[in-house]
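One structure is given below, represented as structure tokens, and several questions about it will come after.
Just one protein chain is left out here, and the rest sit where they should.
In order of appearance the chains are A and B, and numbering begins at 1 in each one.
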Amino acid sequence: MIKYIIKRTMIAIPVLIGITILDYAIMSLAGSPLEMMIGPKTTEAALEAKAIQLGLDKPFYVQYFVWLMNVLRGNLGYSIKSYQPVSQIIGSHLGPTLLLMGTSMLVGLAIAIPIGIYSAVHRYTKRDYTLVTISFFGTSIPSFFLSLIFIYLFTVKLGWLPSSGIKTAGGDEGVADLIWHLIMPVLILAISIAGSNIRYVRSAVLEILQKDYVRTAKSKGIGRFLTINKHALRNALIPIVTVIGMQIPMLFGGAVIIEQIFSWPGLGLITMNAITGRDYPVIMGVALLTAVVVLLANLITDIVYALVDPTIKY
Amino acid sequence: MKQNSEGLEYNNSTVKMVIGRFRKHKLAVASLYFLCFMTVLAILAPIISPYDPNKVSTSFSAPPSLAHWLGTDQIGRDMFSRLLYATRISLFVGFATTVISTVIGVVLGLIAGYFGGIVDIIIMRITDTIMSFPYILLVLVAAAIFGPGLWNIILILGFVDWPGAARLVRGNVLSLRETNFVKGNIVAGMPNRYILFSEILPNTIGPILVYATSVFAITILDEAALGFLGMGVQPPTASLGNILNGAESITILTSKFWLWVPAGVIIILLVLSINFVGDALRDAIDPSAKE
Partner (left out) sequence: MYNNEDNNGERKPLVVVSELKKYYPVKGLNIGKNTPVIHAVDGVNLEIYEGETLGIVGESGCGKSTIGRQIVALEKPTSGRVIYQGETLSDMPFGCLRKIRTHIQMVFQDSTSSLNPRKQVYDILAAPMLYHGIVEKEGLNAEVNRLLDLVGLPKSMKYRYPHEFSGGQRQRIGIAKALSVKPRLIVCDEPVSALDVSVQAQILNLLKQLQDELKLTYVFISHGLGAVRYVSSRIAIMYLGRIVEIADTQELFDDPIHPYTQALFDASPLPVPKLRGRQRIVLKGDIPSSVNIPSGCRFHTRCPYAIESCRINDPELISVEGSKGHKAACPVLMAQRSE
């Protein structure tokens, strides 16, 4: 098992290095950081001194290694706009994003898994077709359009829910207030998460239900409920674990648009601001962080997979 | 290899079989008609549209009327004409991106799967690298660096969307490579290009087609999202995304529904019908997926 983990980690390393090279290439492509520093008071000599100080006089690959070493030491650079360390900016915005996306994923899966199973058990019936058709709506409605409709309905017309921020300005900062602000963005994200996952879960369970051992169990007459619960679901767990693993990238990247619309102070919002403001160190920091998280998620998925499925050899 | 008349005859019969099964999905058939209708509208937009989509008039933000079926926008452009052109642009972005990413994905997938070894490892590592980026972030960063614009968006989306197709094709090739009919052709001294394109590729066309529909749908959504964020096709050229960009303003959102609801509805209908068609296609091409 440990060997398996080591092997998976070793496979992830070249990918991560590839990502950092890509990161760095994009950053270089975007232009020298010096251009951002030129002000009315900077002299030619000062610029040169700065270039030597930053190592910009060295060839590309040397710069890359310097950058890589810095990253390995946890130094992601400084924001061009606010001069804050990138790691600090990311650190302070990570929480709200994790809260938003984590809740959305839980709600989304809580909708998708039971519906998917129900649909698979009642396959090719009217109810199944209806549920699958509805799930297509979940994936086909752009989340920003849904947000607009929700804001129009619940904020503008009904005035029930707030449409911006994480807490009421100047108001109390209790949990209730937080949940209040969470409802709309979570609902919208959960709808799209549920939409795509209903069909994954359905086909995963469907495949299991058609396996011979489930048929055998059925033919033994032990009843549908027991068949489904004891024989089908446990095996359907494997693909469902994969599906959950596939969602983790969304935790970080998927919220960009929703955070923008709802002014949610998370990673997505600062990323979007960094993109429009061309604050490359921040963009690269976020990209690097998400890449690491995604690779870690893949790794964990594989390991859980191996634990759940005894037939996987390592 | 030259295609002979018998080969064409065979293709017809398979296509007939697939069409037969596809027809059982009523919703998908309706969706297909709708898509055809929208495509025709999009192609004929210059003829159909009552106004020049970029022509400014004096009736600012006018509600729907007989003169302007869907009203006018903030600077007095006819919304109906703009929507026709926007649909044209969005469908074009979707189509071009799908073609680019599918071609890249299929070629790389074929090469990786068939030749294996170091070629396979390199291609799959690149695939993993691209897939490990949060998709929307990658697209946004690329759009910020290369600048927004019609062809940039197409190229960015096209170059980001191929890994899925590559993986799919590679997986298919790996299993097909082990089949006796491929081995038999190797033994018969047939060249690699014949085996790849004439023996293996036809057996993966179905899944590729189904995958391409999903790329098509996703691209339309992505273009809309990019346009909404102002990072997509740039005004004055109308796209379904950048029309919706205006709805971020609270006055438009609350009191000028004709400026944002129709564009959103068109996006939903397009994406829904593409998804329905793709789903039915999956059933029609691979009947074994059904019980």
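One rule holds for everything that comes next: contacts are C-beta pairs under 8 Å (C-beta built on N, C-alpha and C of every residue); 3 or more make two chains touch, one makes a residue touch a chain.
Note that the structure is predicted; figures quoted are calculated from it, not measured.
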- Message: Can you say which of B:T39, B:S57 or B:S198 touches the chain missing from this structure?
- Response: B:S198
- Note on the structure: Of B:I47, B:I118 or B:V187, the residue touching the omitted chain is B:V187
- subunit B residues touching the omitted chain (full complex): 1-2, 4, 6-7, 9-10, 14, 179-181, 183-191, 194, 198-199, 202-203
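Everything that follows uses one rule, which is that only the chains that are shown with their structure count from here on.
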- In the complex formed with subunit B, which residues of subunit A make contact? 14-15, 18-19, 22, 26, 29-30, 123-124, 132-133, 136-137, 139-145, 148-149, 151-152, 156, 210, 249-250, 252-254, 256-257, 260-261, 271-272, 275-276, 278, 283, 286-287, 290-291, 294-295, 298
- Message: If we count contacts the way the header does, which residues on subunit B are in touch with subunit A in the complex?
- Response: 27, 125-126, 128-129, 132-138, 140-141, 144-145, 217, 221, 224-225, 228-229, 231, 244, 247-248, 250, 253-254, 260, 264, 267-268, 271-272, 275-276, 279, 290-291
